[in-house]
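Here the complex is missing one protein chain, while the rest keep their positions.
Labels for the chains are A, B, C, D and E, by order of writing; each one numbers its residues from 1.
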Amino acid sequence: MSEKPEHFIIDGKRLDGRRRDELRPIKIELSPLDRADGSCYLEWGRNKVVAAVYGPRELHPRHRQNMTGAVVQCRYNMASFSVDERIRPGPSRRSVEISKVIRQAFEHVVFTKFFPKTAIDIYIEVLRADAGTRTAGINAASLALADAGIPMRGLVSACAVGKVDGEIVLDLMKEEDNFGDADVPVAMTSDNRITLLQMDGRMTTEEFYKALELAKTGCTTVYELQRQALVEKYDNEYQAEGGLDE
Amino acid sequence: MSEKPEHFIIDGKRLDGRRRDELRPIKIELSPLDRADGSCYLEWGRNKVVAAVYGPRELHPRHRQNMTGAVVQCRYNMASFSVDERIRPGPSRRSVEISKVIRQAFEHVVFTKFFPKTAIDIYIEVLRADAGTRTAGINAASLALADAGIPMRGLVSACAVGKVDGEIVLDLMKEEDNFGDADVPVAMTSDNRITLLQMDGRMTTEEFYKALELAKTGCTTVYELQRQALVEKYDNEYQAEGGLDE
Amino acid sequence: MSEKPEHFIIDGKRLDGRRRDELRPIKIELSPLDRADGSCYLEWGRNKVVAAVYGPRELHPRHRQNMTGAVVQCRYNMASFSVDERIRPGPSRRSVEISKVIRQAFEHVVFTKFFPKTAIDIYIEVLRADAGTRTAGINAASLALADAGIPMRGLVSACAVGKVDGEIVLDLMKEEDNFGDADVPVAMTSDNRITLLQMDGRMTTEEFYKALELAKTGCTTVYELQRQALVEKYDNEYQAEGGLDE
Amino acid sequence: MSSGDNTVMAEVQRDHLFNLVLKGERADGRAFDEFREITIETDAIDTADGSAMVTLGDTKLLVGIKVQPGEPFSDTPDKGVIIVNIELIPLASPDYEAGPPREGAIEIARVVDRGIRESKSIDLTKLCITEGEKVWIIFVDIHVLNNGGNIVDAASMGAIAALLNTTIPAARHDLGEDTPLPVRDIPLAVTTIEFGGEMMLDPSLDEEKIASTSLIVATNTDGSISGMQKLGAEPLMIDQVMRVIGMAQTAASDIRKKFLEV
Amino acid sequence: MSSGDNTVMAEVQRDHLFNLVLKGERADGRAFDEFREITIETDAIDTADGSAMVTLGDTKLLVGIKVQPGEPFSDTPDKGVIIVNIELIPLASPDYEAGPPREGAIEIARVVDRGIRESKSIDLTKLCITEGEKVWIIFVDIHVLNNGGNIVDAASMGAIAALLNTTIPAARHDLGEDTPLPVRDIPLAVTTIEFGGEMMLDPSLDEEKIASTSLIVATNTDGSISGMQKLGAEPLMIDQVMRVIGMAQTAASDIRKKFLEV
Partner (left out) sequence: MSSGDNTVMAEVQRDHLFNLVLKGERADGRAFDEFREITIETDAIDTADGSAMVTLGDTKLLVGIKVQPGEPFSDTPDKGVIIVNIELIPLASPDYEAGPPREGAIEIARVVDRGIRESKSIDLTKLCITEGEKVWIIFVDIHVLNNGGNIVDAASMGAIAALLNTTIPAARHDLGEDTPLPVRDIPLAVTTIEFGGEMMLDPSLDEEKIASTSLIVATNTDGSISGMQKLGAEPLMIDQVMRVIGMAQTAASDIRKKFLEV
């Protein structure tokens, strides 16, 4: 466990050299897993997460089925070695809550009505955690859903905003998350409809408004990266299948 | 944890000033909860318990249904803060046993045959425990069943008897229960049919007979209080609905 | 916990006086339990195990049923007082694994096809454990299956072989198991088809071959004892029923 | 009953409430920003080190606090610990089942917990007995007795009311004299639901069931925000969130003044 | 099989047993106050610190005692601990299932436990090693092998027989010399069922299934009562209870003399 730094922002630069409104580097790999119907591996700073989607598929036990649409299910899990102190395998209160809010982040965008009685299962595994695993997981899951061909209104993009040294900053790194003043994870669609919103810490109303606006620009950047990853994949497949000749 | 007192009875008076055959004060409030089909809040000395009844209602899973009558179910639970030392939430071996004997205390009086395939659920929550929570719970549950309109042969009334300083006394308080020689919880119908009987401690046959006879008078007193509470409630409802004009 | 002995074999004799290829004494009692469909009590050295078989019988829940044959199930369990250090009741990772390999030791010999949708349940209780409880359990279960009248290709017989002081020996006793170099439990049919094979420790290929050959002779001896127990039982029953006059 | 959620009756009720909203009304006659009747009775349970019985309309719950010495977390060796637990016992609703807490109960407990923790209402460093070895553990157990809707707000009121009422039982553990638990702020979580395009405070059970989405906002005495949680599938726009924050601040301030700053 | 409880066969059997009772008879020819054959073999398991194998008619069970040093309960720092556990393993009956102990097993274990504890048969203060820190924990594990009815009485006999046979393994734990466990009394629980207006001791499996109610009474060498538990829905009158107590005392006295006071 590191110590609280004296300052988080020095000469306009954060501890890892980023500007206040700058995201950590993001790397996306689509379809790394072939058993799942869709999957995505995503690195975000030092976070490493993988998401897989199965479905629509039969839902058991039957009494959990919904006659009028698919049931979206989500399991967010951290590998026992993904953090400094080993985590006991199995669900924790934290992971149960995060699984729930992630599920609800997608219920609006998935066209569940097309698939009554089925389940759409989203699995997120955190292999290496830095701050922001839930938002990293959402971004990966969003792409895994697309990769699985699940019909959606659009992608969901997520990032956190927070407050350190009295300033609103984008995409908290671990020290900022642990010792900062506030953390606000946000997920939204490309037309800025918020599907996940949580808040930890303490902020004034004005600060909070600034934070949401900053989250909007962060999510827009993430959305562009997600879109680009999908375009590249389909370009590659198109060419692999013979391009115009097909 | 208090120390064992040197004497439990001094000049014919017990530690809280009661006579050997005297009950602690009882206070009854009917229908305090509106979600349940019937409910009752009861104070007995420093015990505070609340009972609620749901049913007859559908019983899941189906293989637990009885084709020829309702299944009576009971859950006795102590709030974690109801005693000096915090109790971990969830069932304990003690609460499982007490739930079972309370359930059996009612199986005789409820006309289960009228409601095949259903469940009648009795929930008892101990909010503040002194000695005698199971008998307090039974008295409250009996009234909650009546309040829910469940057809019954009659009310069940309960109290404990015990032995301290070599004497048989009615309705043990906490010190008498912890440090006394014997504790006998009893539940019976108004015609003295015993539906719950347990015993802890050591007694001769003669003492035990005296104890049961004392329990009988205790239960009769309790029954009168229960009856009065029901009468008052129906009087009030009758007047609220317009009395004779209705 | 005893200390590791300096030598396991002195003048060709093992710690309990046995030769390298000698089994501990085995005692078999058929049908000791009348609730089960078949049962067997077996002592093997200081091991005491009892096996019971129920079935073929209905299998719940239904989704576990196999339309084309009986499902063989096995539960191996050690009584909490069966070893020096008390065991917590309930399944352990060890007992789950042993239950599985024992089940598979029988799946080949039981004619499961005759009994679609049913379960054949094998229960093994270790009352007193020395080394070799799983093989003792298999030998008892084999007889309990026969006692229950379950149609089988033949009996399964089991014993362990191992390595101590660099030599291959039959049927490890506790010290040999705890401090020896290797332990190989084996189960086979009377025509030497291996249905269970596990190995712990370290052996060369040559040693392992010798071990398997020794296991074969051990299993043959066990088979003779099993067969004899069954013959005696049926002889007794035949005479009890009136012999030739019947 | 819960199986009836998708039935004709549910449809009819939904339509009825929707039509009311169009007219600016609620089924029980309240204004959109109006709470149901609140009562808070502290010192309800003398075996607890602090307690409060809360009613909010038909909702009824009991919060009991137990304070015990115990080990600190390894990453905060000089701080006490707060553990918030909620029991949605089957006595309180036909929809609750016995068993370990489910998703919903865990979420509520964690939201209430964060509201208290993040507001820094309790100075956890004052709960240290011996650094790295022994600190005071504060168990906040929320026992729901009747679910009439909006458990979160009732739990939040009950938790802070009970904490304000709590004594650290140092004498009982031979650790000096009993002292009141030092509480520095009064955080309150307020739930707003969105339905038919309108925002409403303090949802009743029926309103809760048909809400498209809801947003819980925890605010402090100085109006600052110390917790937020969006529930439900429908999305919210930034301006809606800001509007809800304003409603929550006003409502929390009212409740704080009326019931908690005594 | 258990699903057959409500079937025609169950009806027929019930009628048959009822007709027998009217004639003062039981299916196996016993008198109403007569026990089935009992055998008690102690020292059955040498890995246990005490043990007893009991057969009671078709019922067969094994009791093993383990004595280990451990921490006392905080409210009785100077007393040893007795923990009675019963395993109704699926080997013993087609009606038992694998898994954690259910209501029935917990009740039996607790009734047997109270019979021993409340009789003060074991002087728990003699099991204190270091006050507040270390005491002897006595695990009484009851392993049912064949359920032929009346598990409680068999378990009660087995538990006290095994305790009488128990050595405190002090040497193994470097805590002095081994000593026999000091047992001061021989409590025995006896079950009486009510059926057709008659009271019968030691119910067989079939009788147990059709009993309206049953009463377990634990008595001591001096005839005093140290435990009681009513099971089943049918009520009992005070005079019936007193009659049952008499039957239990006589039966316990017989068993004690024949099998336990050697």
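Here, a contact is a pair of C-beta atoms (placed from the backbone, for glycine too) under 8 Å apart; a residue touches a chain by one contact, two chains touch by 3 or more.
Note that the structure is predicted; figures quoted are calculated from it, not measured.
Q: Could you list, sorted by label, every displayed chain in contact with the chain left out?
A: Contacts of the omitted chain with visible chains: A, C.
Q: Could you tell which one of A:Arg20, A:Arg94, A:Arg128 or A:Arg227 touches the chain left off the display?
A: Of all options in A:Arg20, A:Arg94, A:Arg128 or A:Arg227, contact with the hidden chain holds for A:Arg128.
Q: Of the residues C:Glu97, C:Glu224 or C:Glu237, which one touches the chain left out of the display?
A: Of these options, the touching residue for the absent chain is C:Glu97.
Q: Can you list, in ascending order, the subunit A residues touching the missing chain?
A: These residues of subunit A touch the chain that is not shown: 32-36, 46, 48, 50-52, 54, 57, 75, 77, 79-84, 86, 89-91, 121, 123-125, 127-129.
Q: What is the set of subunit C residues that contact the non-displayed chain in the whole complex?
A: 1, 66-68, 85, 93-94, 96-97, 99-101, 104, 107-108, 182, 184, 188-189, 192-205, 208-209, 212-213, 216
The rule we apply is simple: only the chains that are shown with their structure count from here on.
Q: Common contacts of subunit A and subunit E?
A: A chain counts here if it touches both subunit A and subunit E, and no chain qualifies.
Q: Can you name the chains that touch subunit C as well as subunit E?
A: Under the touch definition, subunit C and subunit E have no mutual neighbours whatsoever.
Q: Between the options B-E, A-D or B-D, which interface matches C-E on more than half of its contact pairs by residue number?
A: B-D
Q: Which chain has its C-alpha centroid at the greatest distance from the C-alpha centroid of subunit E?
A: So the farthest one, by centre of C-alpha atoms, is A.
Q: If I average the CA coordinates per chain, which chain comes out farthest from subunit C?
A: D
Q: How far is the middle of subunit B from the middle of subunit E, if each middle is the mean of its Cα atoms, in Å?
A: 27
Q: Name the residues of subunit E that each touch 2 or more other chains.
A: None at all.
Q: Among the residues of subunit B, pick out those that touch two or more other chains and give their numbers.
A: Residue numbers touching two or more other chains: none in subunit B.
Q: Drawing the touching chains as a network, do you get a line, a ring, a star, a complete graph or other?
A: The chain contacts form an open line.
Q: Every pair of chains that touch: which are they?
A: Contact pairs between chains: A-D, B-D, B-E, C-E.
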